[in-house]
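One structure coming up, written as structure tokens, with questions to follow.
The complex appears here without one of its protein chains, the remainder shown in place.
Here is chain A:
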Amino acid sequence: MIRSELIQKIADENPHLYQRDVERIVNTIFEEITGAMSRGDRVELRGFGAFSVKQRDARVGRNPRTGETVHVEEKHVPFFKTGKLLRDRLNGND
């Protein structure tokens, strides 16, 4: 399923809403999650999962082609942990 199919499903269920509003609704949800993480916040959606930011420490890396050592700076990466309910549903225990 891609973004436009998700939008279409929501639009089909809500015939009273304009398609462009459904698009804005769906886009707002994803934008809000990305925005929160870029401020370092967590987003916890019980039953679905939680988005958080993990810190990766600075390290000395190596260019695999040349073998040259390079300094890799500390960085922050997005992380998702599946919620219990969804994890159970994926394994047929609902």
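The rule is short, and it goes like this: contacts are C-beta pairs under 8 Å (C-beta built on N, C-alpha and C of every residue); 3 or more make two chains touch, one makes a residue touch a chain; residues count from 1.
Note that in this section contacts and distances are computed from a predicted model.
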item: Chain excluded from display, named as in UniProt, from "Aspartyl/glutamyl-tRNA(Asn/Gln) amidotransferase subunit C", "Integration host factor subunit alpha", "Carrier domain-containing protein" or "NADH-quinone oxidoreductase subunit L"; value: "Integration host factor subunit alpha"
item: Positions on chain A where the hidden chain makes contact; value: 1-3, 6, 9-10, 13-14, 17, 21, 24-26, 28-34, 36-49, 53, 55, 74-78, 80, 82, 86-87, 89-91
